[in-house]
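Following this message is one structure expressed as structure tokens.
A single protein chain has been omitted from the complex, and every remaining protein chain is retained in its original position.
First chain written, first letter: the chains are A, B and C, and each begins at residue 1.
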């Protein structure tokens, strides 16, 4: 990005260059194992059509849960030095990711691996990044969990809390200016609320009313002063509080929020996560969320003829997810580390004399 | 400050060194012309005793108004390159200044010359600073209007909007820790609300509930998003909105706020200034405020035997104020500029080799 | 075209780029009233409307964050700061986010935006508004830092900045805004990033390296030195990061004497980088110690600012020390 942008008369700006599109996933030869755009697996029967959105949510959660588990295993065994599980935030993150449309932009937090998956990221690419190998598009520069998704309008997470909030609002304002009817999503945790980025983002959102969903995942309101709903109101920004432990409710709320921000500008969606002190392990949140979608799906087909079909479908998803994640992790572990030269690339559009000279130091 | 601090078992920290105390104004030999601690003038008859607080407010406003006028004259004639009038904020600033007690700390804004006066600053010292001459304790380093008041617990104003807010909260927290029953006051305008300093200050105030009055002077809510009252509530900080154009109401509100913050922690006082678009000239606010106090005083003695006494007293104040300000301005204009050596002083407790060496450059 | 001074040139170049490229937008504080604090945006709101000229809340981190989000999306934002110290609230966005985004994302996202920074002493700006902030910017690979000293270069550098691939900090010496007017060509010329300009040549004598607000002071000193029989070659960097190392080295290798003139505080300033580069790469050519003429290691006072900021007599004295070494 950045180069070769051409101006369209109205609407979003054309992306030139070599970006893959979401609906044209990279020909990496492993499409069958990828969680790609429509998240269908080959066995998908048409009869479950109306359930597909929930099934996609289920699948995203299933993969995210397995990624979390695998990463905790890798961490225990010392392969991964750093990992922050999606955990209880998987439900929120998957729901948001399943809601966003292709032209939408996402500014995720470091817990949003489920959003990465729902946005079209493949588990294999995800593990390439987690293990910071040579296939990582960002050359292993980022801490594990801060993903890049080429072509995915999923902005690589920064280590500084809250900085993504005014950035997202800027992208939303740009959409307004360009007559782009997409929306921008920004996700953050409770700690970012005290940071200036939150304040700046809310001020800008109140002034320009861009199509931005600001989603704050909070666990038991820990660390928050006062009322987040009250604060949003104080800025003149609409807010809504949702049970972040209920992925189905989240999915619905995200869909409505998407409409709301397109109609009337930015809003703050407050996702209440289960109190971490109440759940046995951080990662239980991920499991509980996937189960919740399962239950909902089962209720929708209960006693009917689709029940066995569904059950078969979900089982297939789980088993594919297990295989995919295992394979992705194994494959990533075998890949070579990033080339030394990458340490001095991607600084400027063209390397300056400093980077050129210093490439000698890498030898 | 900073050196020679000795710890008292409890209560505020002793100030060693050469600081003058508020109740022991510097022996600068011009006490008669000073607006000093109790603001009495020699002619004060005991009979007006119950009116003294309002008379002090009147006097502060009268002097502030004359300073504003004189500075605008100096600016027009090119003597002063920069001046921001107290203007409509004089009422707020004088009321706050008259409310604070000796041990209280003030973090003023650049419009708070009336607070400087009420806090014990002499007009002559004020003009020494405005004209940045050699008698300015800060050696003319600050832009005109950013006053220093030695011993006055009136912190020199910075050019960065909003930075004083978390500082004031820090001072308030320190008071709490030290069992000091004083309060801290911080004053700022609408623009500072968008700055991160406001957000940080509110977060800290909500968490620690220190004895801090945060006073925000807003004109017609210009530049503000949403509701300031709503925001305060969102942080969990109490707020109160007062007519900043009414100095008598302000004085009362400030007194109450002082009690409130000592009892239950920080609050936001929102002073609504007259819409600048509605007043003929910015400085009219200052005049209107002084008149308002006059009217109130006149009503209190109306038809009674004290009316002529009061009238005489107020006339004397006005005429003294006029003379004092004229004299202060003239005296300041004649004083020599700051010594060159001051350009490298007050950097460290002891100058480093850099400042020592560079003092040669000043020759 | 009419003759323009530096601030008029910035205004002109902004207008012209906004005219020719609908992706260029301007964000700033009080840009609707009187075109911002210094008038550089004058008339642009009327010409381009509130969608292209955005008045933002008073928060420079938000200003730069929003500009970054716009640049990532594909716009070409220009963010105007009121004065140099306003960089501080925005420095996290500039240093950690904007400068590193291309690297962080493996080249996927870029932030081609321009931050305009009115800076520098000499205008009675007081001690906390108009410092020389380049040291806080030139330690950030990924950023480009430019500092024009005249209307011609301002137009050409702003064009290059708005057409390049990288985020650019555009330092505008406040003291030169109305210093001098000059004829601006009608042509769509650019001044390339990374190219210094030799303003005054000589074969032997002293190489004086400078930029921004110190250019006129340096030229004055060079003139005075010439009158006293000492030749001075004046190299104006124009781009600070990445600076034109070839031109700087060539000059110093030729003359054997180097003087670096900056307005910023001496210690830890950008001048140190220039001197260090010479000590590393031109040591054998040096016939005298390298000197820095710089601001005092102190904040800039409102009164007696002339004590802080280098003037031509301090520069001249250094030239004389170097030639008589």
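The definition used in the following text is that a residue touches a chain if its C-beta (ideal position, glycine included) is under 8 Å from a C-beta of that chain, and two chains touch if they have at least 3 such contacts.
Please read these numbers as outputs of a predicted model, since none were measured by experiment.
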Using the contact definition given at the top, list the shown chains touched by the missing chain.
-> A, B, C
Based on the whole complex, identify which of A:225, A:239, A:260 or A:324 touches the chain you can't see.
-> A:225
Out of C:58, C:136 or C:152, only one touches the absent chain, namely C:136
Residue in contact with the excluded chain [from B:123, B:144 or B:201] | B:201
If the hidden chain were put back, which of B:51, B:155 or B:321 would touch it?
-> B:155
With the missing chain put back, which residues of chain C would touch it? List them for me.
-> 61, 85, 88-89, 91-92, 95-96, 100, 103-104, 127-128, 135-136, 138-142, 241, 264-265, 267-273, 275-276, 278-281, 283-284, 286, 288-292, 297-299
Contacts from chain B to the absent chain lie at residues 1-3, 5, 7, 13, 19, 105, 107, 136-139, 141-142, 146, 148, 150, 155-156, 158-160, 163, 165-178, 184, 196-197, 199-201, 203-204, 207-208, 345-350, 352-355
State which residues belonging to chain A touch the missing partner chain.
-> 81-82, 132-133, 136, 139-144, 146, 158-161, 191-192, 194-196, 223, 225, 337-338, 340, 342-344, 347, 352, 354-355, 358, 361-362
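The criterion applied here is as follows: only the chains that are shown with their structure count from here on.
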Most distant chain from chain B by Cα centroid = A
Closest chain to the protein CA centroid?
-> C
Round to the nearest whole Å and give the separation of the Cα centres of chain B and chain C.
-> 38
The distance between the C-alpha centres of chain A and chain B, rounded to whole Å, is 51
Note: chain C residues in touch with at least two other chains are 57, 59, 61-62, 89
Multi-chain contact residues (two or more partners), chain B | 194, 196, 225
